[in-house]
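Missing here: one protein chain of the complex. Every other protein chain is in place.
The first chain written gets the first letter, and so on, giving A and B; residue counts start at 1 in each chain.
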Amino acid sequence: MPEPSEFELSGRVTIGQYLPTGSVLHRLDPRVKLCMGLLLIVGTIGTRSLLGLAILMAAVLFGLRLARVSLRFALSGLSPALPFLFLLALLQVFAIPQHVAGSAVVWRWRFLVATTGGLFAAALLVGRFCVLVLGISLLSFSTNTTELTHGVEHLLIPLQRFGLPAHEFALVVNIAIRFLPILAREAERLMKAQASRGADLGRSGGGPVTRARRLLPLMIPLFLVSLQRADGLVEAMEARCYVGGKGRTHLIQLRARPVDMATLAACLGLSLLAIGLGTLGADAWLLHRLASHT
Amino acid sequence: MTAATEPLIRVAGLHYAYEAGTRPPISALRGIDLTINAGEHVALVGANGSGKSTLLRHLNALLLPSQGNVWVAGWNTHEQQHWRDIRCTVGMVFQSPEAQIVATTVEEDVAFGPENLGVSRSELQARVDWALRATGLMELRAKASHSLSAGQKQRLAIAGALAIRPRCLALDEVTAMLDPAGCAQVSAVITQLHRAGITIISATHDMGEAAAAQRVIVLDKGRIALQGSPREVFADDASLLAFQLDLPAATHMARTLARRLPQFPRDVFTVSELVDAIVVHAGVTS
Partner (left out) sequence: MNTASTPIVEVRGLWHTYLAGTPLETPSLRGVDLCALRGETVGIIGPTGSGKSTLLQHLNGLWRPQRGEVHVCGLSVNDPAIDLRVIRQQVGLVFQNPEDQLFERYAGDDVAFGPRNLKLGREEVRERVREAMEQCGLPFSFKDRLTLELSQGERRRLALAGVLAQRPQVLALDEPTAGLDPQGRLELLRILRQWGKDGDRAIILASHNMEDLAELATRVYVLVAGQVVLEGPPEQVFERTDVLVPAGLSVPPAVEVIQELRRRGFTVPHAVLTPAQAIRQIEAILHA
């Protein structure tokens, strides 16, 4: 397996990428998918139950299957975060004090105490992170940016009566997303150009000022290029009579079908179940069983 | 003057200067007087910094004169209430293919202009279809805009400008960043549009492109140095050099031949014209 070049930025980040596999998931109304994403976030953060998390994870994995995304590829999106996650998990394990109800000591070495409560909290943390990353990745794999911004804009339209500039907001998001890969390519080109002149942008060491200065050959031209692009885009938009969201019509209209509503309902059900399991203390029962075994 | 002979664009006494950091304000345009009639194909040439792009941007009110006036279809660009009408009369396409695309799909980018005008949904669809057909992009309508080649992106930009149904297209070096294939695609579209009656004002470095226009305007340091048909403008080699310009390659060769061969035509602007002239000359002298 060839080493990816130090300059190949765009390939290794999986979140935010769109994979056009044409599955059923891809054809759902983007507003529904956005709401599903929100429900997933709420469910994941709101649940205090590992069982609940497991159900949500199963749903996400099922979604990945439906969307015909290779599981391996999706999981590879987690790999950059693994060391950081491991550290956080360790912290959680040792941070929960042993007098918390239902928590028994599992392992002790000098001042480090691992309790079942700590282990549980760590598992919850790792689980939440994985479900969130995979879930958001699934959303981006199955929804291209056009659909996303249409979804956002149409969801926000009811709020226009309160003065929220739905169209401007959606346009800003749209353009920002569209220019991310363009700017990434520019950054890549600039890094290569400066490396060709002997610059060592990746080097560490030195105080914050030295490190910042080392990045100037990248940051300054990138900034200038971005401004140039912005200027160019503004001119193009003005030349095409853009004056803001007022009075605009739309070529694309969104229409929700029964399958969209059904999927949304299923998601709502799962999220509520996950939160419910937490509230009902399903895990306390699990914890109790674990504690009585040790 | 009747409405039929009223020029589409009129420029009188146009001066334009802008702030430039530590240097004194830069005078980009120094007294331009110009008229452009409907249906013309005008080429604007000049060295970098001669004011071509600046002048173009005055024609659709992106820039306003520091002094002087610009009238588009009778509307003065100084009057903000008429900017919308002006920009619906003169559409503009820029040099960088990527930096003028707004939406993520081809269809939606073409629709951007008329959407801004609040055109009804059925009319929107009709205009988008028409613009896509005129630029040969119908099959690509659902594609992601960033996945197009540079030549296709420029055609998309033209389609986006066309969807507003302008009477005139102002083109700012639109082929400068394209490879030969992309250039050919875009040039073909422009020629077709001109034949269909759209006025074309094209700033360009390509002398071959300029020679294909009906009128060539040479800008030098913010002033019009020379103006006329390609034949008139390219007549004097020495003055072109002074304006940091060049002759079309075919013209160059014809002029060199004409210096040594009596009666060889000097006013040849394309390769095929040159070849025809050689064939004729060979027939005459044999």
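What we mean here is this: a residue touches a chain if its C-beta (ideal position, glycine included) is under 8 Å from a C-beta of that chain, and two chains touch if they have at least 3 such contacts.
Source: prediction; values computed, not measured.
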Task: Touch with the omitted chain, as defined above, among B:His78, B:Arg167 or B:His281 - done: B:His281
Open item on the list: Among A:Ala195, A:Leu254 or A:Leu268, exactly one should touch the missing chain; which is it?
Closed with: A:Ala195
Task: Candidates B:Asp85, B:Asp129 or B:Asp246 - the one touching the absent chain - done: B:Asp246
Task: Absent-chain interface as seen on chain B, which is shown - done: 20-23, 47-49, 149-150, 176-177, 179-182, 205, 207-208, 244-246, 249-250, 252-253, 256-257, 260-261, 271-272, 274-275, 278-279, 281-282, 285
Open item on the list: Which parts of chain A face the unshown chain closely enough to count as touching?
Closed with: 1-5, 7-8, 10-12, 17, 19, 70, 73, 186, 189-190, 192-200, 216-217, 220-221, 224-225
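In this section, only the chains that are shown with their structure count from here on.
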Open item on the list: Report the inter-centroid distance (CA atoms only) between chain A and chain B in whole Å.
Closed with: 45
Task: chain A residues touching chain B - in the complex, by the definition given at the top - done: 144-146, 149, 171, 174-175, 178, 181-182, 228-229, 232-233, 235-243, 247-253
Task: Touching residues (chain side chain B, partner chain A) in the complex - done: 57, 60, 62, 84, 87-88, 91-92, 94, 96, 98-105, 107-108, 111-121, 124-125, 128, 144, 146, 157, 160-161, 164
